[in-house]
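In this view, the complex is presented without one of its protein chains, the others remaining in place.
Chain naming follows the written order as A, B and C, and within any one chain the residues start at number 1.
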Amino acid sequence: MATAAVSAKDTKAQAELHRRMLRQMLLVRRFEEKTAECYALGKIGGFCHLYIGQEAVGVGSLAALRDDDYVICSYREHGQALIRGIPPGAVMAELFGKATGCSGGKGGSMHLFDAARHFMGGHGIVGGHIPLAAGLAFAAKYRGTDQVCICYFGEAAVNIGAFHEALNMASVWKLPVIFLCENNRYGMGTAFERVAAVTDVAEHACSYDMAAELVNGMDVLAVYEATKRAADRARKGGHPTLLEVRTYRFMGHSMSDPLHGVYRTKEEVEEQKKRDPITQLAHKLKDDGVLDQAAIDALDTEVHAEVEAAVKFADESADPAPEALTMHVLAD
Amino acid sequence: MATAAVSAKDTKAQAELHRRMLRQMLLVRRFEEKTAECYALGKIGGFCHLYIGQEAVGVGSLAALRDDDYVICSYREHGQALIRGIPPGAVMAELFGKATGCSGGKGGSMHLFDAARHFMGGHGIVGGHIPLAAGLAFAAKYRGTDQVCICYFGEAAVNIGAFHEALNMASVWKLPVIFLCENNRYGMGTAFERVAAVTDVAEHACSYDMAAELVNGMDVLAVYEATKRAADRARKGGHPTLLEVRTYRFMGHSMSDPLHGVYRTKEEVEEQKKRDPITQLAHKLKDDGVLDQAAIDALDTEVHAEVEAAVKFADESADPAPEALTMHVLAD
Amino acid sequence: MATLTYRDALNQALREEMQRDPEVFLMGEEVGVYQGAYKVSRGLLEEFGSKRVVDTPIAELGFAGVGVGAAMGGLRPVIEFMTWNFALLALDQIVNSAAKMLYMSGGQLKMPIVFRGPNGAALQLGAQHSQAWESWFAHIPGLKVVAPATPADAKGLLKSAIRDDNPVIVLEGEMLYNTKGDVPDGEYLTPIGKADLKRTGTDVTLVCHSKTVALTLKAAEQLAEQNVSADVLDLRSLRPMDEAALLESVAKTNRCVVVEEGWPHAGIGAQVVDIIQRDAFDQLDAPVLRVTQADVPMPYNKQLERLAKPSPEKVVAAARRVLYLD
Partner (left out) sequence: MATLTYRDALNQALREEMQRDPEVFLMGEEVGVYQGAYKVSRGLLEEFGSKRVVDTPIAELGFAGVGVGAAMGGLRPVIEFMTWNFALLALDQIVNSAAKMLYMSGGQLKMPIVFRGPNGAALQLGAQHSQAWESWFAHIPGLKVVAPATPADAKGLLKSAIRDDNPVIVLEGEMLYNTKGDVPDGEYLTPIGKADLKRTGTDVTLVCHSKTVALTLKAAEQLAEQNVSADVLDLRSLRPMDEAALLESVAKTNRCVVVEEGWPHAGIGAQVVDIIQRDAFDQLDAPVLRVTQADVPMPYNKQLERLAKPSPEKVVAAARRVLYLD
């Protein structure tokens, strides 16, 4: 069911939407916690960037889109992959490098793909996928579908040329794309204000005559509403939008990086954790009388089991056959 | 004598400055007309981009700078090279590819250099020299000199990533650089509005918390004044400036391109020629009683002779020796 | 069969493929209103409209990426670089996005995209505008690389490239655009990966491609006058490379000279040498020699530029050396 069809006035539907959002956020959180464990156990290798703390961004925005809208991400994309509906088993198997992984074990954490679900990948070069997003939107417009493309990237990508080249073209050509900047304040160990002349990412929209919004990324409903507006703009008039979503990562940049240290303090991280988007939504659902604590706990237990099953699936899956090495270099 | 030391209140000095500006504009105009002739005769090869119509930009801006300030340009740099004081003979000899050329005959029209005059080259990749300008300013700041760097580029370069990356760093690091965009409305055969979401280049300064001015590039004195303000900002506080200077090229993009055609009309070109910056300054000098027509004609005759001498010098100079082929690949 | 310029052959290939398949579109700087910096796309905007002939800003990285994204979305983009020199800015998209997408998605996303434009030196364009990138692109798994030398191959290879489901690099040549030759009408496809024997001989194999084919043929003529008979093999495709054709010719001649426009050190010719010495070691009567651009950035001066470039004389000299005639 396309979420966009849910009427905000329909309380029941709204409650169901909120419940689903909470469940998705919990799924991502538990999945990522388990990912960290598996990484420590050596089951996952390479660079591995967790989404913990930023769940509301992926959940709120993807809830506002249709299943046939394109999604494209940076390397920090486990969350979006799960939210878009790739089975947790296929995602975990990919992290394990297994043949059953969503990229056949050849992509890994940074390169999750599911073309059938219009999930166009995680990409490893900062800013590199922003022009790809414009291209996907170009394809949608060219074919006359009313698909939209959403593109997730970190605030540090705003300093790289590809971002600017893509925004300009998207605006000139009126491409149906949502540029969603997850501003978590740091690119690796660098605070944005140390490397950006203007720290309000949304300001850049002026240079491209583009609609923009600044959104609280710890409030899943705010993200949902802003993305709905952006999707409308894109779907109806082919107008791109730049969404700056303020969020925070609760973990280190990747599994090999410290949680805090010279670049940010432990206190700052603790302070931010008080804004945990999951706690916030849980509170609201309790306040609204939609779910009580027991129901929330039940949800959590449910997703926990789902994550355990994913790990089991990944564990039991086989590595790709040696022949896979030379397959898919070229299409025949 | 550093022009910046001339007091604007000193009428005599001002008259002398204006006279000198007129002479420089005439020199560039006559030089470029001769260049076109020599190109047609096959004495010059490759790509060759004339400055005719844009003389006020180079003349006005360089008059506002010191001799030890760095100048760096795109491939459309004959004008700036002459104005900076490279002998016309050395410039013409470079266009002819002669050993006496300012780059030893190895650079050509797009790569005029004179390190002693802090003329840091013409560069052929659109936008490629903008980060170099930031680097020159970085060097000046690092050494604690109060040199400024001025960087000339066309409006089409604003669409390329290097422009944005450089402006951001210049602002974050407070580099003494003047980014001077010569907005002549076209990049080759493409009108700016067809490829830029926002056609006011100066708008981009907002994204980088940078000072900006929009300047009439057909008015040499306006360019001079704006550049003086920018140079002050850079020299005193290390603040970069983005100057958008509106101008027009009276010739085709390069010697191989048509003057007008599908991308702009003959009428438009004719209309623009009425704004000829040389005519305008000549009028003003006559109005101000600084020069009469005879004096202007005398100036013209003078620069004409200078250009003829340059051609003679270039003609009579030798090609580089064959050994030059493998020299200067590496410094020893 | 008509006599066409290389430019018009490319134009015909583009037109025919755009007529045949509505998902093919052309994008690049000046391809539309201006009719192409080198007029390869003349008339296409008028015929296909601005939806399918798209003028871009000067943003090579960006529009290469838009092309890749469009291919992910199922279209068949043809991306024109005004020259390959400017594609240096777009390498991240070509290498990291286009060439790897199929592989890193585990076979899910094919990448039917063509990147094309003039490669190598023209006349006196100076150091930044005179570069030949064969060896760089041929190095990358996931790409195909072709370099047509004749109008017929320009048409046939470009059409094949457009129909290929993989990213294909088409290296054209500014100095070739005006050259003329017979071009078959309509459906004419040159297979990617097949070399073309341009002239048959017995004494030495001269390997070449793109612009160097003409000068190598001249060298072969001069050699013929000196009673040396040369096989002239136009590689046409640099990745994959037609190893069988190379080995077949060398098996016959036992001697080989490789001619290329690019720089010597780790140039594409080194790979040709590697293949030949590896698989025809016992058949070689002399080392394989190479004729390349001088190992210098291209100088502007006309005489120096001439000295820097490969020439028939240099090929003749190398051929005589592998024949131990000098």
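Here is the rule we go by: a residue touches a chain if its C-beta (ideal position, glycine included) is under 8 Å from a C-beta of that chain, and two chains touch if they have at least 3 such contacts.
Fair warning: this is a prediction, and the values are worked out from it, not measured in the lab.
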| item | value |
| --- | --- |
| Neighbouring displayed chains - absent chain, whole complex | A, B, C |
| Residue of B:Gly45, B:Gly58, B:Gly79 or B:Gly101 touching the missing chain in the full complex | B:Gly101 |
| Sole contact to the chain not displayed, among B:Leu82, B:Ala140 or B:Ile178 | B:Ala140 |
| Of C:Thr56, C:Ser135 or C:Thr179, the one touching the omitted chain in the full complex | C:Ser135 |
| Touching the absent chain when the full complex is considered, from A:Met21, A:Val91 or A:Val126 | A:Val126 |
| Touching residues on chain C - with respect to the absent chain | 61, 85, 88-89, 91-92, 95-96, 99-100, 103-104, 126-128, 131, 134-136, 138-142, 239, 241, 262-263, 265-271, 273-274, 277-279, 281, 284, 286-290, 295-297, 299-300 |
| Missing-chain contacts mapped onto chain A | 45-47, 97-98, 103, 105-111, 123-127, 156-157, 159-161, 187-190, 194-196, 262-263, 319-320, 322, 324-326, 329 |
| Residues of chain B (touch criterion as defined above) contacting the omitted chain | 70, 72, 101-107, 111, 113-115, 120-121, 123-125, 128-140, 142-143, 161-162, 165-166, 168-169, 172-173, 327-332 |
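Here, only the chains that are shown with their structure count from here on.
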| item | value |
| --- | --- |
| Chain closest to the middle [Cα centroid of all protein chains] | C |
| Centroid spacing, where centroids are CA-atom means, of chain A and chain C in whole angstrom | 41 |
| Where chain B touches two or more other chains, by residue | 159-161, 194-196 |
| Where chain C touches two or more other chains, by residue | 56-57, 59, 61-62 |
